[in-house]
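What follows is a single structure, and I will ask about it in a moment.
The complex appears here minus one protein chain, its other protein chains still in place.
Chain lettering (A and B) follows the sequence in which the chains are written, and residue indices restart at 1 in each chain.
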Amino acid sequence: MITSLVTILLLPLIIGIGLYLKAAPLFDQQSFLSLVFSSQWAPSKGEFGFWPFIVGSLYVTLLSFIFTLPVCLLAAIYLTQFSSKQLIRIMHPVIDVLAGLPSVIYGVWGILIIVPMVSRYIAPFFNTTSSGYSVLSGGIVLAIMCIPYILNMLIEVFNTVPAGLKEASLSMGATQWESVKHVVIRGNYPGIISAYGLGIAKAFGETIAVMMVVGNVVKVTGNPFDAAYPLPALIANNYGEMMSIPMYDSALMFAAFLLLAIILVFNLIFRYLIHKTKRQ
Amino acid sequence: MRRIKILEEKFFVYISAFMAYSLIAVLAFIILVVFVKGFNALNLDMILKTPRGGYYYGGEGGVLNAIMGSVYIAFGATIIAIFIGMPAALYINVQLVRYRRTQNTIRYFLDALWGIPSIVYCAFGFALILFFGMNASLLAGIITVALLISPIMVRTFDEVLSTIPKGLHEASLAMGSTRTETAFRVMFKQGFSGFITAVLLSFGRGIGDAASVLFTAGYTDNVPVNLDEPAATLPLAIFFQLGSPIPEVRERAFASAVILTVIILALSLGARYLSKRYSRTNLK
Partner (left out) sequence: MFLPEPEIMSDKEVISMSVEKSVLPVLRVRNLNVYAGNHHILDDVNLDIPRNKITVLLGPSGCGKTTLLKCINKLTDLYKELKVTGNILIEHDDILNTTTNIPSIRQKMGLLSQRPYPLPVSIYKNVAYGLKLKGVRDKKLVEFSVEKHLREVGLWEEVKNRLHAPATSLSIGQQQRLCLARGLAVKPSIILADEPTSALDPISSKIIENLFKDLKRHYTIILVTHVLRQAMRLADHVIFMNDGKIIEQGQPEELFKNPKTEEMRAYLVDGN
């Protein structure tokens, strides 16, 4: 039994080492820093600058965070403080199903609904044009995918507030909403931050759904209506050419390694926060 | 002053309620869109046949290859994950019962593992393929997906086991069973509902995940018969058909999406229902 446990625990280490070794030949050609921060992406010439992909990932993740922040917080507050027990009973399977839907289904829905919505309604509203395959579409789809996870965690956090604390606040003359502000949210910052942190980590690594709506154009852009190319999409799209261009396979392994490292660090930090607060 | 407070509360309660209800609406919307779009092209052929010649140009056939491929991979991966994950979860909860700190540390690491994206597993799986000189095949797909779902299996089962009252374990020991006997008899019965949930959840993940099989399982028009053959998967079938220039093929992508969605819905809701049913006889 212990061997299986140890195997599982060592998994990220093994994966990390494996990817790093595969990416190693790349370091003879370019320095680590230039790999990460350069925008020159010309694989056939042997130039691998991952910066556009990192920015693409960051941007799409940021947008999804902006959308999930109010939605999850308010929905969690409503479900735990104001709504009837009936609603929460319905919400649990709803959240489960949303969490279980495969990303390819979200991608299909994104192509059918979100992409046209962006190009036909949202972009003109802001006086720009967009094909619809954009960072914005990616952000929206990603947000919907992450909401069930973040919501579940927030519900758990808010449910640990003792009823006596809320009663104490109410008996001093606070309205229910004021009590929520000062008691439920105030005392639970670590839990709330962790929930979002983990959601962000998940968003960062999401591949298929984003890939289907984000456009996959190599560029560094600040315009949400532009297309972009997140890191996971890079790996997924180019496995075909991987073997035909020299160093390309090492490059993609490096991209995977970067992804693993960033997400693992995020997870370790925020899970630590959660474990610390659970102790109390 | 009071009026402002009352208005503020009303405002936020309405908005919060809106957010909560719109999530239900969004789910309904997603399922509706997929079903409506896919309904037209959905017919028995899609489920029962493999692609014939010219399928990708609008010819005959169905996605049986992908359905079976996905089922095989998910099934194989789940079996492996059970063999790795169950003992691990039992170990945490039985052997480590006294070492609270170690338990928590291990759970912490397992949780962090859960967050690793599937594309990373795919890249790793690919590296393994190259390293061992294998081909993109059913076996490679199974191994990669097994790695992906093991943390889910362990943690889900562990969650349920950890809620089993300690008294149960001690009572069993008092009656003379050895540590391992205890593990497998007493706790398993109690944890059965958790076991079902873990298995169904992992299976669902294994069937629906596209990124992990992207370059490890390959793709083929046939239903794979041995482990060394490449295997098509349902998510990838959807993906590839969607990219076709021919409208009929794209329609079929939606139909395949319906098939996948139905499978996942059945698994998700089934997991919830079955776990409730089997936990009725459990101690609280």
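As a convention for this text, a contact is a pair of C-beta atoms (placed from the backbone, for glycine too) under 8 Å apart; a residue touches a chain by one contact, two chains touch by 3 or more.
Everything numeric in this text was worked out from a predicted model, so none of it was measured.
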- Touching the hidden chain, out of A:L21, A:L165 or A:I262, is A:L165
- Task: Check each of A:L21, A:A174, A:I193 or A:V220 against the chain that is not shown and name the one that touches it.
- Result: A:A174
- Query: Please identify, in ascending order, the residues of chain A that touch the omitted chain?
  - Reply: 84, 162, 164-175, 178, 182-183, 186-187
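What we mean here is this: only the chains that are shown with their structure count from here on.
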- Taking each chain's centre as the mean of its CA atoms, chain A sits from chain B at a distance in Å of 18
- Complex contact set, residues of chain A against chain B: 1-2, 4-5, 7-9, 11-12, 15, 18-19, 22, 70-71, 74-75, 77-79, 82-83, 87, 90-98, 100-109, 111-113, 144, 147, 151, 175-178, 198, 201-202, 204-208, 212, 232, 235-236, 239, 242, 249, 252-253, 255-256, 259-260, 263-264, 266-268, 271-272, 275
- Note on the structure: The residues of chain B that touch chain A in their complex are 5-6, 8-9, 12-13, 15-17, 19-20, 23-24, 26-27, 29-30, 33-34, 37, 83-85, 87-88, 90-92, 95, 104, 106-124, 126-128, 130-131, 147, 150-151, 154, 201, 204-205, 207-211, 214-215, 235, 238-239, 242, 253-254, 257, 260-261, 264-265, 267-269, 271-272
